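Removed from the display is one protein chain of the complex; every other protein chain stays in position.
Chain lettering (A, B and C) follows the sequence in which the chains are written, and residue indices restart at 1 in each chain.
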Amino acid sequence: MRTFECDYTEGAHPKILEALIRTNMEQMSGYGFDPYTERAAQKVRAAIGAPVSTVTFLTGGTQTNAVMIDLLTASYEGVLTAATGHINVHEAGAVEFCGHKVIALPEHDGVLDVDALEAYLSTFYADATYEHMVRPGLVYLTHPTEYGTLYTKAQMQRIRVLCDRYALKLYVDGARLGYALGCPENELTLGDLATYCDAFSIGGTKLGLLCGEGAVFTRETPRALLTQVKRHGALLAKGRLLGVQFDAMFTDGLYEAIGKEAIRHAHRIRDVLAAKGYPFAWQSPTNQQFVLLDEREAASLKKAVGFDLWGRTPDGRWIVRFTSSWSTTDADVDELERALPRKTDL
Amino acid sequence: MRTFECDYTEGAHPKILEALIRTNMEQMSGYGFDPYTERAAQKVRAAIGAPVSTVTFLTGGTQTNAVMIDLLTASYEGVLTAATGHINVHEAGAVEFCGHKVIALPEHDGVLDVDALEAYLSTFYADATYEHMVRPGLVYLTHPTEYGTLYTKAQMQRIRVLCDRYALKLYVDGARLGYALGCPENELTLGDLATYCDAFSIGGTKLGLLCGEGAVFTRETPRALLTQVKRHGALLAKGRLLGVQFDAMFTDGLYEAIGKEAIRHAHRIRDVLAAKGYPFAWQSPTNQQFVLLDEREAASLKKAVGFDLWGRTPDGRWIVRFTSSWSTTDADVDELERALPRKTDL
Amino acid sequence: MRTFECDYTEGAHPKILEALIRTNMEQMSGYGFDPYTERAAQKVRAAIGAPVSTVTFLTGGTQTNAVMIDLLTASYEGVLTAATGHINVHEAGAVEFCGHKVIALPEHDGVLDVDALEAYLSTFYADATYEHMVRPGLVYLTHPTEYGTLYTKAQMQRIRVLCDRYALKLYVDGARLGYALGCPENELTLGDLATYCDAFSIGGTKLGLLCGEGAVFTRETPRALLTQVKRHGALLAKGRLLGVQFDAMFTDGLYEAIGKEAIRHAHRIRDVLAAKGYPFAWQSPTNQQFVLLDEREAASLKKAVGFDLWGRTPDGRWIVRFTSSWSTTDADVDELERALPRKTDL
Partner (left out) sequence: MRTFECDYTEGAHPKILEALIRTNMEQMSGYGFDPYTERAAQKVRAAIGAPVSTVTFLTGGTQTNAVMIDLLTASYEGVLTAATGHINVHEAGAVEFCGHKVIALPEHDGVLDVDALEAYLSTFYADATYEHMVRPGLVYLTHPTEYGTLYTKAQMQRIRVLCDRYALKLYVDGARLGYALGCPENELTLGDLATYCDAFSIGGTKLGLLCGEGAVFTRETPRALLTQVKRHGALLAKGRLLGVQFDAMFTDGLYEAIGKEAIRHAHRIRDVLAAKGYPFAWQSPTNQQFVLLDEREAASLKKAVGFDLWGRTPDGRWIVRFTSSWSTTDADVDELERALPRKTDL
């Protein structure tokens, strides 16, 4: 039986793999100077409705965050993030490696507290000693967040206003963006992201690529982009690997279809969990569902189904995660439904 | 009338200046290879009772913190600090510039919460994803803290035990260390610091030098020390400037005398403030005294005496600071006493 | 007609692609904790005859060089390289990004001049000011070199002796290592590299992988390896992409076979070029062949066949490159032979 522990346990979506197979022996230039990469960039620009954006492709999520943040900020600027933001928790210091302080702010279920952001910024510049402090240069958000939650359009607009007022860049980490876009509750389209953000990423790895994240700069293109990417060790010789995959992903609505289908499965999983009496840690509308278990329950459940021991509550209970993805099938969820014991039976 | 805003508003203590004048035309080698630097290091070693320590001298506090932390940690390790720690607030990102994440932990009036430290460390290594997180490599403390408060010996011992258990270095920022040592309430001697810490600094700038901080490594000497210091842009050609000053500071008990005398003045200032009805933000036994005022009171008081608008409480009141130093005289405090209005008269 | 401009113009060798297809829907853990990565590491260890080596896999060549050099050296140490070394010329400053000076030394057709290396090291430590200079920490070699040339066993042994004498690490960049191993003239086996080097890379991208370089540490394993790799933005979520490919590459002698076959084609290309009167820039025994042309000849030849305008001689002539690879066929070389004009006919 398949595990539901995370959304990158398989290789590539069949259509992605098929594109790699089909183009495998074509001779192409390296470093992204191939027709597939160019076409993929055009399709991404069309999808976001921002024809003058710069789109490039990088291999992984940490790399994408580090490269984009470093390219969007001055060397001495810091990055504002929800304390739960990936760059503050699970990025192994990749942003600090580039010299930038990560400044953690309060959040609610992973969503940055916009009031706290506003308070931080107004306090910062009112402080007579602010020149001795790290100047904030960028706001980092994840959409969906690490908790599977979503920003509302109103929140995003307010953050953009603050960014404009305080001369900040706004960058959205979209490692799981497709699973936001596939959600009925989601208010932010690709076009909205292009409107509100200076840059955002379009995660491919968790949406069915072998690897690859789209990096979109909607306002200014960083100077010497290829050089800077390479300096970070992030330039792929066979750029086609990313170009061919993203070209396929943005053909015939595959990216959207994957997101929608995974969310349909996630909501079924949510319903199955609810029906069997599992309490949710918080409400997540996206492809990750979080349930609370005590130590004994978690151990017992492990024997029945595969999930992720995601974290702990302050009082020591497990937060466990069930994840759907591009690879989840109705049969998988049926099987989960059959195998999942009622919570009271753990 | 003199201001009490901070402890570095004058030049050098007369005995320090006198030493510079006396030695001015002696020819000496550069980069710390002069007899005064060597003698100063010996006197510091004697004062801390740690004859095998390595002692070097750097120009300023931020520089000392950045250099010592970078030399004591592996490149990928982070630094644990009270959220109020100088490196987390007022160091302009100098530690992140060296690539290290600064990890902020809870504190009480500037003193790191040792329970929170223990919880962080035990939770960290229990987390299955810890390899994706920044590995803690060093605990940073200030003594006295930014709030003028002090660590107890019991706290320091407990922190050392945690450092040993989790393979952490312990570094104490002693920018105002002399003002701790001059305090009756202080439990930690120079010898204790040498015992508990891997390294600590002995601030000179705030104790009456033109510039200069002693950097003490009590356990291991960093490899290629001079090279590493120079790489940080922290090596002074005329190292004598630091050596001569520290030699004089550690001659005939000057360092101790300065600390004691300044604390005597600080306690008089505290008594004056109390007698005139000023409420303290918290209890500080050292040379900085913190008083709460509202906006109107602060503006009114500014007309009478010189102090520092140090910060704000969450509810918006001013925390104002009165500081004594090596340069404070009884006459200064007498004058403050005369000039200071009763709080009710503001 | 195919181009001979470089060795990464196609996707993956059919057997590599087949392994990706076969394993595509298997569920595996991420970040290299999958059975294929483990098996690939074992097979690499077996191939190099160094069972206690640490083997990991990274996506690209620049990344591999930057990560390995940074992990092998202290933060303040520099890297010695032939002036023509990839890290000194075509790495966009990725090594300096990690804070290390790249120290260029004389070479002959890409091979580091070992006498110059010895002179540098003995002079360095004899210099009374060496503490003000960048301490050399590592020798970087490429095998084959950027010029397609090879180190002899005697050269490698001498370099190792110097590394031991001066406490240096030795790292070999093997981006095209398979094309050295496939050469009759090559004296250095994988086992020799394990013996002489502290670390080396086994390039996959140019040998028929979509992406991927093996990173071999033969003496000490860097502490916190996964964390350090992630900090560099170099950890792949779907580590299987690298593991599956390297597992296939080191199964049934594929790696060796690819190298040998490509060299057979390279030597045919060399013979074709020679027979048609093209002068070689220098003798290369490996898969890259370098020919001298003037401006007019180069322009004329471009109309007939595909090659790389690789560089210029000091007197302004073109050095052009013909490359074979895992994807070259006898039919390709036959076609080149037919299409290639005699030099005198250009």
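As a convention for this text, a contact is a pair of C-beta atoms (placed from the backbone, for glycine too) under 8 Å apart; a residue touches a chain by one contact, two chains touch by 3 or more.
Because the structure is predicted, anything quoted here is derived from the model rather than measured.
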item: Residue of A:M1, A:A224 or A:A299 in touch with the missing chain, whole complex considered; value: A:A224
item: Per the touch definition above, residue among C:A104, C:L226, C:A257 or C:A304 touching the missing chain; value: C:A104
item: Candidates B:L71, B:A94 or B:L150 - the one touching the absent chain; value: B:A94
item: Contact partner of the left-out chain, one of B:R135, B:R231 or B:R270; value: B:R231
item: For chain C, the residues touching the chain missing from this view; value: 76, 78, 89-93, 96-97, 99-102, 104, 123, 127-129, 131-134, 309, 311-312
item: Chain A, residues in touch with the chain not shown (by the definition above); value: 31, 70, 74-76, 99, 131-135, 223-224, 226-228, 230-231
item: Absent chain, residues of chain B that touch it; value: 2-3, 6, 8-12, 14, 17, 20-21, 23-30, 59-63, 66-67, 91-94, 97, 205-206, 210-211, 227-228, 230-238, 240-241, 327
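As a convention for this text, only the chains that are shown with their structure count from here on.
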item: Other chains in touch with both chain B and chain C; value: A
item: Same-site or different-site touching of chain A by its copy chain B, using the half cut; value: same
item: Per-chain Cα centre nearest the global Cα centre, belonging to chain; value: A
item: Separation of chain B from chain C, taking each centre as the mean of its C-alpha atoms, in whole Å; value: 50
item: Between chain A and chain B, centroid-to-centroid distance (C-alpha), Å; value: 42
item: Per-residue multi-chain contacts in chain C, two or more chains; value: 227-228, 230-231
